[in-house]
Structures are given as C-alpha cells and as structure tokens.
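Note that one protein chain is taken out, while the other chains of the complex remain in position.
Per-chain numbering from 1; labels A and B assigned in written order.
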Amino acid sequence: MTRRRLPEWFLLLLPAIIVIAAVVLIPLIFSFYSSFTPYKLTRPSTLWKWVGTYNYEKILSDVKFWAAFGRTILFLTIALNLELMLGLGIALLVNKVTWGQRGIRTMLMFPMMFSPILVGFQFKFIFNDNIGLVNNIIQSVGFADVALPWLVDGKLAMFSILFAEIWMSTSVFAILILAGLFAIPRDPLEAAKVDGCTPWQSFRHITLPFLMPFIFIAMTIRSLDVARAYDIVQIMTGGGPARRTELLWTLMSRTGYVDARMGLANAMGYVSILLSILFTIYFFHKLSAARAELGMTG
Amino acid sequence: MDLTLSHRNRKRGLKALHFTALFLVMSVICIPGLWIVLNSFRPTIEIMAKPPIWSPSFTLDHYRAMFGGAGEGGVPVFKYFRNSMIISITSTAIAMLIGMSGGYAFARYRFKGKNGYFVGLMLFRAVPGVALSLPLFIVFARVGIIDTHFGLILAYVAMNVPFTVWLTDGFFRQIPKELHEAAEIDGCTRWQAFWRVEFPVARSGVASAAIFAFLTSWNEFALASQLTRSVNSKTMPVGLLDFTAEFTINWGGMCALAVLMIIPALVLTFLVQKHLIAGLTFGGVKG
Partner (left out) sequence: MANVTLDTVDKFYGKHQAVHGISLDIADQEFVVLVGPSGCGKSTTLRMIAGLEDISGGTISIGDRVVNDLPPRERNISMVFQNYALYPHMTVGENLGFSLKIAKMPDAEIASAVNEAAQILGLDELIDRKPAELSGGQRQRVAMGRAIVRHPEVFLFDEPLSNLDAKLRTQMRVEIKKLHKKVASTIIYVTHDQVEAMTLADRIVLMRDGHIVQVGTPLELFNKPVDVFVATFIGSPPMNILDGVVRGDQIQLTDDLAIKIPSDARGLVQDGQAIKFGFRADNLTPKGHGVSDEGEIATIDLEVSLAEPLGTETLLFAEIGGVEVQAKMLNPRSVKPGETLSFQLMLDKCHIFDADTGAAIRG
C-alpha cells in the first residue's frame, strides 16, 4: 500500500472530466493552435504554417467582424433584457390567476420544448412576405396594401429575429420567476401590508429582492446557451440580407464552412467563446452574491 | 359609500385588464405552434394561395408523403427519426450515468476548489455549439467518426454532462445525508446505499434531468449539421433542411416533420414538468 489511492470524489468526477476533455477541451486546444495558422480545409498542408497572431489582427481590423460583434452584443442585450421584463410580467400575471393555473403553466413551457431550428423555420414561415400569417392578416384587415418585407428589410429582419428569439426564451424566465413567486414566504408580505406598504412598495422591497436569485438562475441558464440564437438566425436570414443580421456566430460559420478558412474562423470562434464565458461567469457571480444576501448558501 | 363603489369599480377594471393581458400573452405563446400544426394538415395549394384562404381544408397528404418515404422531395423521415431516437436515447443514458456520478460527488463530498470545479464544468457547457463544431469537425474527420451515430452521441454526452451534473447535484443535495448513513448502518455498502436509497428517493429529479438532456440532444442543430452527412446519421433537425430546395420551401412537409419532432418532446415535458422546475430552482438556489 505505498501508492496513495485517489479520493472518491475525484473518481466520481473523473468520467465527466475525461469525456469533456476528449470532446471539448482537445478540439478547443486544436482550434486554438489552428487560429495561429492560415489553415484552409481545402489545403491541409496549411495547417503546419505558423502565422502568429495574423488571424486575430485581421479580424480585429475587419469592419465586418466588428459590425457583427457589435450587433451580437446589441442583440443579446435587447433580447435578454426584454426576456427578463416579459418573463417577470408574465410570471406576475400568472401568479394572480386563481383558476386553471396549472394548465397555463404547462402552456408556458411550450416554447421551451421547441428546437431552436424549429423556431427559426416556424417564424420564417409566419413572417414570410408572400404567404406568411402576419402579412396575410395585415393585408386582409387592410393595414397595408403591399406585403411587408419582414425578412428582407434590414430593420424588419432584425425585429423578426429578435421576436423569434424572445418567443423561444422568455418562458425560461417566466417559469423560473414563477417558481420564485410560489416560494416566497407569506409572513414578510403580510407584515408589509400591516405596516402600510403599497402594493408597489412591497413588490419593490420584498418580492423583488427575494426573486433575484431566481432571476439570476434564469440568466445563468440562458447565458449557457446564448449561442442557440445561431440556429434561428441561420435559418431565418442566414445573416442576410446583405449582412444586415450577421451575428458573430453566423459570420464564423460562413467563414469556416463556406469559405473554408478554418484558421480565421477559429480565431473568431475564440472571440465568441470568450464572450459566452464572460456572460456565464458574470451571472454565476451574481447568482452566488444574491444567494449569500438571502442566506441561502449551504 | 362612494369610496367602496369606486374601489369596486377599480377592482373590476383591473380584473378585466388582467384577463386581457393574460389572454394576449397566451395567444402569442400558443398561436405559432398551432399554426404549424394547422398547416401540416392543409394542402400545399392552399398554403401558397394568394390572397389567403382563411377556411382551412383538411388533408393527410403531407404525412402520407412523409411516411411514404419518397413522396414530395423524398425525405427519408423514418431514418431521421430513427437516428434521432438512437442518438438522443443513448447519449442521454450515458450522460446521466456520468452526470449523476459527478453530481453525487458535488453533493456529498467536501473537497478543495469545489466551486471552481463546478463553474469550470459549466463553462464548458457555455462554449457555443458553432464555435465547437469547427474544430470538432476536423478532429472527428481525422478519427473517422464523422457521419456516424457514435460521433454525435459522444458530442452530445459531453454537451449534456455539465448541466446534468448541475441538476443532479441539486437533487442529491435535497436528500439528507443521514439517509445513506442510516442505510450503511442497516448493512449497505456505499454502492448499495446509493442504488437502494438515494437513487429511488431522487428518481423523479433524475428523470427530469434525463428529459432535459434528451431534449437538448433531440433539438440540437449546430453540431449535428456539421457532424452528419448522410441518412446514416442525420437527425431530424438537420432533416428539416431537406425540405428547402434552392428557391422553394415545402412548407406543408416541413410542418408535418415539425409536428413529428414536437410530439415526443411535448409528451416528455408534460410528464416531468413539476420536477423540472423544482430541479432547476433548487440546484441553483441552494447550490
């Protein structure tokens, strides 16, 4: 018995560590390396040519990249904020319902089960300028004579994409915040009522602080897959028209698969990974802070 | 008197407002899905009609074509469905075993840097599928597992493990540790204590974690679109693309396939919705 045995917790974690290392870490290391080469899928030998930070310099000085980057940040900011607000609103609405609440809660989960790609197709269909539901209604009712180019006009396309994204993800917020509302202890709220708080005051000073951890859980879960928006955008507009809805992820996939410039695409990939990780760490941090404040550690 | 009356009127007004708002919200949530279902039963001519036809007729053509194999566009839906099932179920089962073992480690053992390990694990989940698909495609091509069930299963296991760890950690933590201590004193080994006491007690939570993993695999597109090539391994989300030709889209057929994709997800979610919510919030709040 000279060899020290590995601790049990480590043995239990080992399979997870191995599979993630094999499937995520190793490819990531490889792609990190290839982001310093001019690697092209069509010419494998280019993998061995070292170009230093050329790819990074190139994307950092590329207007198209920065446009996509800025648009992605803007997209996420608008989407996440609206999802949070709408989710909170919906949760409060449903919380007030006295009859059929279970059914409504189940319906709320509806969009969560949809594949993002399905959401993309669904709204591509609904926003279709020729046969889409939206234009059909608008024209039948007589709001407009001509078909609105929902997915062709730059601004409208951005709106359509945002709509699809928010439709898909708001329910995560609504459901988690609703769970938080159910878990609020009655006593503080009743005490506030007796102390003469207005409904707004008791919401602001009791309900909302209590909901914060739930909001951050929702944010954390969301931040884990912000890039799901790629599926939607890819299907609905493919980044078009004329790059007006180009996000970091669609730009990367075009550069990698269509143009076959893997090195360059991987460099962009790293920027997007960094972005996702920053989001995640930020919300994890917020989550533990909110937890600590309410004394929920342990 | 006036005061009570105006109060009552205000209350009634608020109630109406509440109802209207709720109705609108629920409509926006439900109509897109229902529209897809509705259109899967409408003939193509009617879908494409201009001006639109508002009174729908009913046909099973799209489903007949879909299951007939080589109908409109000849999309091999059965094969895709089979691939999706095999890949999702297998990867879920493996991810659950690995994830439970990791979740159990986080819930039951104290060790240095636990929080760091946990966040680190989650960060791997945060890597965008598109960003991962580029290098994974190259690596898988080298190893020769592109366009195989195995390759996609492997990718999905890795993708699902972190979140499974999060959920099961929460569920196991809800179980007082005295329970397995009592089991050990009652004569169980640690292994027996887990399978005979802790696992059965946590089973509803574990089931919901499994559903979550299944849905993630079932719905995934970014990786699948790159790691699959042919009917050998294409899953349904990728198969959906088969309905788009160069300039036209077979909307009816697509809607029918969409319905086929949604049904298993719908059923599973109904079964575990209660535990799913409990799992997400507990794992997060008390973590």
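Heads up, the rule we're going with is that a residue touches a chain if its C-beta (ideal position, glycine included) is under 8 Å from a C-beta of that chain, and two chains touch if they have at least 3 such contacts.
Just so we're clear, the structure is a prediction, and the values are computed from it rather than from any experiment.
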Among displayed chains, the one left out touches B
From B:V75, B:V197 or B:V238, the answer for touching the chain not displayed is B:V197
Filtering B:T189, B:N232 or B:T248 for touch with the omitted chain leaves B:T189
Touch rule applied to chain B and the missing chain gives residues 176, 178-179, 181-189, 192, 196-197, 200-201
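Heads up, the rule we're going with is that only the chains that are shown with their structure count from here on.
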Note: chain B sits from chain A at a C-alpha centroid distance in Å of 15
Contacts from chain A onto chain B in the complex sit at residues 7-10, 12-13, 15-16, 19-20, 22-28, 30-31, 34, 41, 90, 93-94, 96-97, 104-118, 121-126, 130-131, 133, 136, 139-140, 167, 171, 175-176, 179-180, 183, 213-214, 216-217, 220-221, 223-228, 230-231, 249, 252-253, 256-257, 262, 265-266, 269-270, 272-273, 276-277, 279-281, 284, 287, 291, 296, 298
In their shared complex, chain A is touched by residues of chain B numbered 18, 21-22, 25-26, 28-30, 32-33, 35-36, 39, 47-52, 54, 97-99, 101-102, 104-105, 108-109, 111, 117, 119, 121-136, 138-139, 154-155, 157-159, 161-163, 165, 215, 218-222, 226, 237, 240, 249, 251, 254-255, 258, 261-262, 265-266, 269-270, 273, 276-278, 280-281, 284-287
